[in-house]
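For this depiction, one protein chain was excluded, whereas all remaining protein chains were kept in their positions.
Which chain is which? They are A and B, in the order written, and residues in each are numbered from 1.
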Amino acid sequence: MINAILHGILLGGLYALLATGLSLMFGVMRIINLAHGSLALVGAYMAFLFMEHLHISTYLALVPVLPGALIVGYVLQRTLLERSLRAGELVPLLTTFGLLIVIGNLLQYFFSPDVHSLPSGRIGTASWRVTSSVTIPWFDVLILAVAVVVLGGLHLLLRRTQLGRELRATASDADTAELMGVNARRVYARATAIAVATSALAGVFYAMRSAFDPFSGATQLIYAFEAVVIGGIGSLWGTLVGGIVLGVAQTVGAQINVQYFALGGHVVFLAVLILRAVLQAGGLRVLPRGAGA
Amino acid sequence: MAFTLGLGVLLALLAFAPLMLSQGSLDNLIQLYFLVILAIMWNALAGYGGLVSVGQQAFIGIGAYAVVFLSVQHSLNPYFAMLLATLIGAAISIPVAAVMLWLRGGAFAIGMWVVAEVFAILISLDASLGGGTGTSAVLAFNLRYTPEQRLRYTYWAALAAAAALLVILFLLLRSRLGASLQAIRDDEAAAASVGVRVLLGKGVLFVLAGAGCTAAGTVILAWQLSIPPLGPDSIFGVNWSAKMIFMVLVGGLGTFEGPIIGAIILYLLQTYVSNAGVWYFVMLGSIAIAVALFLPSGVWGAAQDRFNLQLLPVGYRVRR
Partner (left out) sequence: MTLLSVERLDSRHGLLHAVREVSLNVGEGETIALVGANGAGKSTLLRTIAGAHRPSGGRISFDGRDITRLPAHQRVKLGIALVPEGRRLFPDLTVDENLRIATAAGRRGHWTVGEVLEAFPLLRPLRDKRAASLSGGEQQATAIGRALMTNPRLLLLDEVSLGLAPVVVEDVYRSLKALIEAGTTIVLVEQDLTRALGVASRVVCMLEGRVVLEGGSGELSREQVTSAYFGLARGTAA
């Protein structure tokens, strides 16, 4: 059981990394990015390409992939998402859904539906045998560490830099931010750039950890969403907490019965949500007397 | 008045279709009908209720599995089973609504997706229903009906379900509940403060959408006869939500006619382009993106604005 919990915590690191971009885009722009998983996969496939042609390690492949992802995110926001946002709150759902389908199928066309995996180097298989029943894989620890570093970096960005202030102000009140001289569209574009870069990073690490194919995005997407929502929409560190809670719920569920892996996560997800909503409503009078259902 | 008459004629024509059209056409129309049902139900939730749900496939799955359960395991007449299944779906949607309607926005959207996944997993744990590897109702239908009969009866069931749901939705929107829904959409707190029963309004929509999607699920089962194993094409799959989002947003969110147009568009794409393999999907996605960029209020929304159209007297428009 302790082993399961530990593994759950480490798994939480992966989910947090995957969910960071999602959390950022939803927190700043209220966009539910259905293509998030697909973009992460594109990161993995691009790393794969660089490795094939340049004969470098996966880690080194991050060097071209990450800046590329920043640019892709920036352009994506300025071209597609900005217009979609202006058109209506739900329109980005349609755009990102379109992207999800187009990306998934283009990946399938260019890379075949076969399963791939990215090599993770020596750390990939190393583990620390703590006791006879507890083993800690070093790679998962690395992922958790990367997640913490990324989240920490974002935290510093948001709290200490002008861009961070502009991001928070625009997320809170875009109209007034504009009146203070902030170029909201540029701020949004930078937010999306960062979001896509973190998802590409997550994609590469995911691809090192397990096998992937053009449609792996969907399964992981729901877990990423769950992590964001459990941790509280709009809270960056909440995403880490959410990821860990989810990871532990899943691994503990699997301990009880192998088939209960996803179910464990889902049940905890729903429980947390309902509890939180009931507590919030209990604190405020949402409905006046006599108007309730 | 003339328009209502026209609708009646259309309905009669469609009802007589099995006597005039080929098997292939009937088969196609059934698909169109369940797409229409799904589209108008998702629009009822999102467009009129402000509830974006990425999990209506929960009810599609319930509908399909309930029919298998009732007609295969309990030897009920499959069409009667379809009706019963719809009621079961409606019944299940009540406690789900009681729990989920506490949530808002993104939490509700994703929460419903998770509910669908939970239903899928719970059913897959039941070996008698196939344990996640799929199941079928072939026996229940083919022991009683010839293929031609099955097609005909399924056609009528699908048409009846679509027509009934359209009428119910229309009446609902024209009732006091419809006005209160508009108020809720505009400003929930203000609406509540003047006595609008917010939870009741949303609850009614949720149950209707639950029943409707369940009905669609039963039709899908009657049409394809088998339920595929859990995976991307699963009856509980999020692909169904993706189709609903496509139909409603391309057709026109929050309009009455929009989702029907969106369903027709998706149906046409499916029927005539789907053999293009990968490129079918690329086209689907590209259309979604193009509509989002250039026709954000949907095809019908754009037509309404451009030509000042309104076919059905639902909702209010102020003309400049």
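Simple rule for what comes next: a residue touches a chain if its C-beta (ideal position, glycine included) is under 8 Å from a C-beta of that chain, and two chains touch if they have at least 3 such contacts.
Please read all numbers here as calculations on a predicted model, not as lab measurements.
Peer 1: List the neighbours, among the chains on screen, of the chain that has been left out.
Peer 2: When the full complex is considered, the omitted chain touches A.
Peer 1: Decide which residue listed in A:Ser57, A:Thr125, A:Asn183 or A:Ser210 touches the omitted chain of the complex.
Peer 2: Once the missing chain is taken into account, the touching residue is A:Asn183.
Peer 1: What residue numbers in chain A mark contact with the hidden partner chain?
Peer 2: 162, 165-166, 168-169, 172-173, 175-184
Assume only the chains that are shown with their structure count from here on.
Peer 1: What is the distance in Å between the mean C-alpha positions of chain A and chain B?
Peer 2: A distance of 30 Å separates the two centres.
Peer 1: Where on chain B is chain A touching in the complex?
Peer 2: Contacts found on chain B: 46, 52, 99, 102-104, 106-107, 109-111, 113-115, 117-118, 121-122, 124-125, 192-193, 195-200, 203, 232, 238, 242, 245-246, 249-250, 253, 278-279, 281-282, 284-289, 291-293, 296-297.
Peer 1: Which chain A residues qualify as touching chain B in the complex?
Peer 2: Per the touch definition, chain A meets chain B at residues 26, 32, 80, 83-84, 87-88, 90-95, 97-102, 104-106, 108-109, 215, 218, 222, 225-226, 229, 233, 259, 262-263, 266-267, 269-270, 273-274, 277-278, 281, 286-288, 290-293.
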